[in-house]
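Removed from the display is one protein chain of the complex; every other protein chain stays in position.
Which chain is which? They are A, B, C and D, in the order written, and residues in each are numbered from 1.
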Amino acid sequence: MTQTQDTPLLEVKDLRVEISTKAGSFYPVNGHNFTLNKGETLGIVGESGSGKSMTATSLVRLLPKHAAKVKSGSIKLEGRELLDLSEAEMRKVRGSEIAMILQDPQTSLNPSFTVGEQISEAFRLHAPGPKKTMRARAIDALRKVKVAAPEHRVDCYPNELSGGMRQRVVGAIAISCEPKIIIADEPTTSLDVTVQAQYLRLLKELQDDTGMGIIFITHDFGIVANLCHKIVVMYFGRIVESGSVERIFANPAHPYTEALIGAVPKLRGHKGRLTTIKGQPPAPMEPLQGCPFAPRCEKADSRCFAELPPTLDADGDGEHLASCWRVLDQ
Amino acid sequence: AMASEKVVIAVSPLGADSNLYWTTTGAFIFPSMQTLVGNDAATGKYDNSQLAESWEHNEDFTSWTFKLHPNAEFNGEWGPVTAADVVHSFNIHTGDDAKLSGIKQLKTATITAVDDHTVRFDLPSPVPNFLFSHAGRGSLVIYSKAQFEAEGIEGYETAPAGSGPFQYEGREVGQSLTFTTIKDHWTGVSPEFDEIEFRWVSEPSTRFAMLSAGEAHAVTLPRDLREDAAEAGQSVLSSSAGAMQSTMLFTGQFMNPEAEETRDARTYAWADVRVREAVNRALDRDGILEVLYGEGVEALPVYTMDPRFPGYSQDLADRFDADYGYDPEKAMALLKEAGYPDAFDNAAIPLVVTSLAGNPEFAQMAELVQAYLDVVGIQTEMREQDWATGNTAIRGFTADFVTPMRNAPVRPAALGVQIFFTDQASPHLNVGDPEINDLGAKLVSETNPALRDELLQGMFTRIFDGYAHIPMAAVPASVVVNSDLVEGWSFPGSTSSGLSHYELIDLK
Amino acid sequence: MIDFSVNRVSAMRFWVRLWSLPLVPITILLVVFIIPAFFADFIAPHDPYVPNLRARLQPPVGFGGTWEYILGTDRLGRDILSRILHGAWYVLAVSMIGIAVGVVVGTTLGLIAGYARGWFDGLVMRLVDISLALPAMLLALALAAAIGASFLSVVIVVGFALWAYFARQVRAEVLLLRNSDFVARSQVAGSSHTRILFRHILPNVMNTIVVLATLQVGIAIMLDASLSFLGIGIPRPTPTWGLLVSDGRDFIATDWWISFFPGLAILLTVMSANMLGDWLREQLDPRQRQI
Amino acid sequence: MIKTPILEVENLSKHFEVQTGIFKRETKIVKAATDLNFHISEGETLALVGESGCGKTTTTRLLLKLQTPTAGRVLYDGQDINTLNGQGLKTYRSKVQAVFQDPWSSINPRVRIGDFIAEPLIVNEKVDSNEVDRRVNAALDAVGLRRQDARKFPHEFSGGQRQRIAIASAIITRPRLVILDEPVSGLDVSIRSQIINLFKDLQAEYALSYILVAHDLATTRYLADRVAVMYLGQMVEQGNTDDVFDAPAHPYTEALLSAALSADPTEKRTEIPMTGEVPSPLNPPSGCAFHPRCHKCIGDICKTQSPVPFLQDPNRTVSCHLYDQ
């Protein structure tokens, strides 16, 4: 799993996104640092409201217009700074270089247009051509994502398809222009286990074919464990731990990560009590001192309440980072 | 005038929109139609400007003979106007579907064509005012018999041939009615424009706007707007003679001594003459009339009495100020004497106001009257109802203190007084006074002009002295013309719309 | 599925909400509508009914008029300001009672129809159709003629014109609510239909009713004005705003103030009521669509 | 240990008529539940699993008497619940409670928490207000909420707390059976385990029985004693959880389990690929409903004949032609 490339596919440095509302402002993305290499899958996990989707949308610069904006940091796609691009240039990047798959297959297709129209729109924007070839390419794309009878389905409206098929159409749109990165924001939460398994298999195959990088946002540890190479764990707008899947599952450095893993029942194995995390995450605008997880942390001491822990190297090789004072103690 | 000019007159829509004059209570068919007798534009007097060249009657007014103009002819190739046409018109005007009020007299008559150009009407009883049925409001209009025979009633419905100075051109139902000028009319009168169009526009302000925008040459407007129009530089033209009288009437048999037991205190508060006088005394007529009609409108001593007709009593006119003058103290004293309001169960006297098309003054009049009555302590209650509902209420005697009404005084006094006060009237209008009824009955058979005058005066005096109603004003008809387009126009105010003699419209 | 989480969000921002109270429309409503409605007797400078023939057609201050008659006088010399102030009560009464009639009838029918479904639902929906298919104005004319134009007839017409909207909206909402989990839970708990209807469903449609009612104030006032225009409104001399505007309409080009100021009162009141309604809707139920 | 069944379900079916097509003019039958047979005993947890739309919720609604079955019976203490009335019904209502999936929509936002929790008590039992308060407090204690919370409104609580409130309300009448329809899928990962633990604790304390509907197989395995697998309205397999999970008998159960992802990267899984789409319940396949997706389909019999339940052992039934012979 060692990627020996000089420039990573995507490099995010010190990214901060600010949301300002009438009630005040806060940072749902607060100093993110991570990289994604070719052919790699990065999982972003964390509980609801921790800023996962904000991270994803800031990468394609589609933050809610008036409410949110990137405050600082850099997003480099193969060394090119995305934050400096004009809106028109950015539009070209979207779809053709970075694609995104959204959470809900029920609602992420436009109900008023046929599947074919929606797929070929993506083509047309990046490689215009006559209607006929567009249709042919849409059918191709559908075939690629293993939709049965694509010639027929291409003229269907989204409501005529099942949930799993719809999600595959969304996938077809995403891969239509062979992007370098696909960002998938909880793409399977509303799918059945069996359908989910099919879909994940499909994504893996596509990744193997094209070597694209995938950023997978989820709170399902099953997916992370099965699909991802690297994990980023978010809590309250911050990355609290990052590293390879194996290392983090085997040896979580942050108590939050540890608790999350322990809270999920295993399909096989013990039936003892599950670990729980007491309380709830703080409200976005709550004034905080120290580690935001400290109030819920079983292992917090006075230092945790006093000072925000910096990002520390957990294993000493720079591959496994965590922001917890306990790392220093190990 | 310009080469091809169309005169546009915007008026509020009449009750009915029809070419069959006898079935309506008023219509704008007149420019193309004629009656036997005309009205002088300047004085309103009967003249021979219409189809009859001359007329005469026998001693006791039971037989009237009319001689037609020998050269009169229908427009549109329907030939000369003959006695046969008059007979034919008489027949359709007295048929079952006839609704015209003015032809009531005709119903009892028999008609004879004496010769081609002479007709005679024979009446069972003396009718001194018979000319009224042939001139002005609600009179016999002469249709072409030839057209009827050729085309039937549909012919009249689509384009009735008349003998007037204009030819019927067409009608947009609910919208307009158009006539074209006849270039060589048999009377020799020739309007200086080519077309005339009547437009039905309900909203006075829209009519005013049409006038101001130059879209209409002439419009009828409520008094207030007339004033405004005059201020804006338009000309207000009034009819040469009074066109309308307005009054308020009490209803019920309040002067009938025999009805004493059956009337209840509420409905018959005014059965007491003191209350009636008090009501009259409470009103500042000068103030009201000035507000409502402007200057120059005359107070009316007795409704249906008019200087142009027999029965006019100068004495009553002279006494009017003294007997009906504004005197709230006296009014209050009278009411106190009569025991009002304490002696009545119900203090509120409903004041029913009907908002009649074209008479927005009535609403204001009612408000003013109510305010004045309030001052002397008579509470009234206002019901704004449309004409029909108001009439229903009156007929059912559910409206007690009643409606401002109007009627054209071109109706001879002798007719009017019967219609509004005696047992000849509709039941609800009959005040039930034996004396008035008695005089009225005598009047019917009396042919001596002097005696008739005396009888009428007697009736008027009785009404006047008994405070049998609340007379308001004699009002001329008026029209507002665009002063940039129209020089002048005189009309006597003898039709239901008040407008006539369109051929006399003088353009700039 | 109804998103109940909005309640959580909006409650959290209670103070924020208070801060964002739409002060302008509320102030206008108070000054133009509510206060005059109750205190006209004390604040009106003149008697609204008594004509003063000596002071006819005074223009308003600033247009050649005097402070005696700030907004001018009408054709009969009555003070426009006083008439507007006194008229407020009638406008308030007509709109409130009319809306109340609409709310009570519409909500009751909508509630039962949505909950019981079946033939009753079908019947109510047909009635709604019928009521929408009859232009309110024509019905008003016929009704006014039938029972006579009066305060009562205007209230009935307003109520008739509005009930169907309430019935429809409430029914639609009840249809959603009756399938909601909390209703199911209450059924599981063994609650009776009445208990479910009045304890669980009705409180949850209250928001909608309040919002809709606020938005209907404008429609009610407009309807009242139109009825006056047609001569079948509250009878004169009651100075309802509709009548004032309607009476003055002939003089828009000349003595404009007669209808302008009552018109302005209507405009301000309706606008403010609508703005308040919008605000309420946003606060109470952002998903509610405008009808 | 032989436990007495609380609830016995016999040949239970529920068919819906739905209008489809343009303008909803075509009536079709959705067989949401067909010929179900199962029972639940004192202190036991039975899980219903299966794909979306297979009829799990419908089944629970039938048990809760929210809908009336098309055929079959639900017996509570030997009595058909659809013939219950009066006191019998009240007893049933107070002894069988439910917790639903969505903590946001299952609590009336306009009712105080205390009143909400007390509702099953108030409508079913004659109790005075002191007793109500006492029981509400006890319920709040049991689910780990503060007593002061009774005066608050639902919007003041988070999802996890709301689910606790729903649970408090469900246990206030001391029910014997609580039906849990996806009680944790609406909750965040970090909260989920709290609630799952709470279910376990309550079961231990009150000897509750649970019927659990869950998407998540891991949660099912964790909580359930027995599991019933449903496919398109039919019960395909039933048995003790461990038996079924360790050695699934029905091909569908097998495929379902193989598709589940374990939150353990070291665990190897062999996925059994299922072909084809999930069929629409409006047009269920003929014969065995699962045959178009089945990897063990044995030919015509699967396409033409519905399999009958086969009793492998007293605790285990399977409906598959594989076991017919």
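Definition applied: a contact is a pair of C-beta atoms (placed from the backbone, for glycine too) under 8 Å apart; a residue touches a chain by one contact, two chains touch by 3 or more.
One rule holds in what follows: contacts and distances are computed from a predicted model.
> Among "Na+/H+ antiporter subunit G", "phosphoenolpyruvate--glycerone phosphotransferase", "Nickel transport system permease protein NikB" or "Hydrogenase maturation protein, carbamoyl dehydratase HypE", find the name that the UniProt record gives to the complex chain excluded from display.
"Nickel transport system permease protein NikB"
> Looking at A:29, A:44 or A:100, which makes contact with the chain not pictured?
In the full complex, the listed residue that touches the missing chain is A:100.
> Which listed residue, B:58, B:129, B:212 or B:447, touches the chain dropped from view?
Once the missing chain is taken into account, the touching residue is B:212.
> For chain A, enumerate the residues touching the unshown chain of the complex.
Missing-chain contacts on chain A: residues 60, 62, 66, 91-96, 99-100, 102-104, 107-114, 121-122, 125-126, 152, 156-157, 159-160, 170, 173.
> Touching the hidden chain in the full complex, which residues of chain B are there? Just list them.
These residues of chain B touch the chain that is not shown: 13, 15-18, 20, 23-25, 96, 99, 101, 104, 157, 172-176, 199-203, 205-206, 209-210, 212-213, 215, 386-392, 394-395, 405, 419-420, 425-426, 429.
> Please identify, in ascending order, the residues of chain C that touch the omitted chain?
These residues of chain C touch the chain that is not shown: 126, 129-130, 132-139, 141-147, 218, 222, 225-226, 229-230, 242, 245-246, 249, 252-253, 259, 263, 266-268, 270-271, 274-275, 278, 287, 289-291.
Keep in mind that, in the parts below, only the chains that are shown with their structure count from here on.
> Going by C-alpha centres, which chain is most central here?
Minimum centroid-to-centroid distance belongs to C.
> Could you give the separation in Å between the centres of chain A and chain C, each centre being the mean of its C-alpha atoms?
Averaging C-alpha atoms per chain gives centres 50 Å apart.
> Report the inter-centroid distance (CA atoms only) between chain B and chain D in whole Å.
Once rounded, the distance between the two centres reads 88 Å.
> Residues of chain C touching 2+ other chains?
none
> Give the list of chain D residues in touch with chain A in this complex.
Chain D reaches chain A through residues 51-52, 158, 160, 188-194, 196-197, 200, 215-219, 221-222, 245, 255-267, 269, 271, 273-274, 276-278, 280.
> If you look only at chain A, which of its residues touch chain D in the complex?
47-48, 148, 162-165, 192-198, 200-201, 219-226, 245-246, 249-250, 259-268, 271, 273-278, 280-281
> Any idea which chain C residues touch chain B in the complex?
Going through chain C, the ones touching chain B are 49-51, 53, 56, 75-76, 145, 148-149, 231-232, 235-237, 247, 249-255.
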